[in-house]
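Encoded as structure tokens, here's the structure I'll be asking about.
The excerpt is restricted to a subset of chains, each kept in its original location.
Labels for the chains are A and B, by order of writing; each one numbers its residues from 1.
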């Protein structure tokens, strides 16, 4: 093996180590990992690698930071990276949204204050997102004081989850059985027996609104 | 091939970390309890006897299959139901192969088919998926040798906390609902403070309702409320509406039911208390003015 080839291999190994490491990789760590390789070879390979990265156009750079080496995006591209993550968080259905969707699905038609009471937190913003995504819609107003909106799931929701109708929504026992899991005893009760509730003001007064309705005075 | 390897593969639980993927062509000696299911056992017997899967000697294979089940029973091993179902299938196939067909039956298309065909197809398909699993495992091995930029650096790069996107399905939906329910159960049963609906809001609601009907009974105005606070709010709203000359109240007889009518507000009607234009109106000034007796 010619010395050049050898350095080629060494550079490749060092590069992969720097890339895969969560923290900047120090010379010391490299020497220890590449046990048997003369430290001056490693230093030389590192210098060559630094030069190559320096000459390389593109979006990444090799930097020396905190006594070690790390591959990072070029600072002038940070705005784009920020946009990527912004786009990501816009797209993502957060745990919050999923929980809210689940409550709407299993308790529909249901009002914002009722959802907030079950979840223990205010959910109005998340509900808006779900309505925007056409997974949830307003189906009327509940005939209680404040006349809060009643929410239910949409046709789109059924399609997304591969359900024919709301009666298809699985009960926890169904899924536990299909997947060979234990059903937590506490969770077998309290499911809606008749999942399909027509749009109809619920005369049941037992759940008082827990949160101011949309209307503000 | 080492016996230990075979044992690890055959016994492997779903997450057994030391279990590694076995070749689908094991040459291991017959070991009781090694087979996950009847199809595995049949494949083993076919290979052991070096017979053609397209022309299974059903008598021989059935005999050996049943011997295996007997051995399992002798050793007090649990014989899973699937093994018994397959035994019945084999016996059925054997009987159909051995019994000469009657003239009357030969007209039936189904009877023209070799009774072993269905079994053969199942075995081939089973093998196909075992092969696929092995191919997948090879891909997995290559992939697991590729290291991506560590996740730990994401927040540093993103400059914000990062939450990985969920691939939402029915299972996660149900899981989310379970999480909500169990949290709700753990929460101390504290009621969030009851909402205070302003009288103005209630007036607006009552006005909307009266706009759709000519008149309604006094009690009907309270039909949609239950709490004491809501009852009081509604009662105060009615009083205010009378003062503002938005409604008229009639009573039939001294103890008869009250009836409420919406009315056009006269121009000189008092203004609401919080009306910015209002200056002179006070509750005392107009009280009782509109209460006509019928």
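The rule is simple: a residue touches a chain if its C-beta (ideal position, glycine included) is under 8 Å from a C-beta of that chain, and two chains touch if they have at least 3 such contacts.
Everything quoted here is computed from the prediction, not taken from an experiment.
A.B. asks: Full complex composition, in terms of the labels displayed?
C.D. replies: Stoichiometry (whole structure file, shown labels): A x2, B x1.
Throughout what follows, only the chains that are shown with their structure count from here on.
A.B. asks: Quick one: chain A and chain B, Cα centre-to-centre, how many Å?
C.D. replies: The answer is 19 Å.
A.B. asks: Chain B touches which residues of chain A in the complex?
C.D. replies: Residues 16, 19-22, 71-73, 81-82, 85, 88-89, 91-95, 98-99, 101-103, 105-106, 113, 116-120, 143-147, 161-163, 170, 172, 175, 179, 184, 186-187, 190, 205, 208-213, 215, 217.
A.B. asks: Which bits of chain B are touching chain A when the two form their complex?
C.D. replies: Residues 147-150, 152-153, 157-160, 162-163, 165-166, 168-174, 176-185, 187, 191-192, 194-195, 197-198, 200-202, 205, 224-227, 230, 233-234 of chain B touch chain A in their complex.
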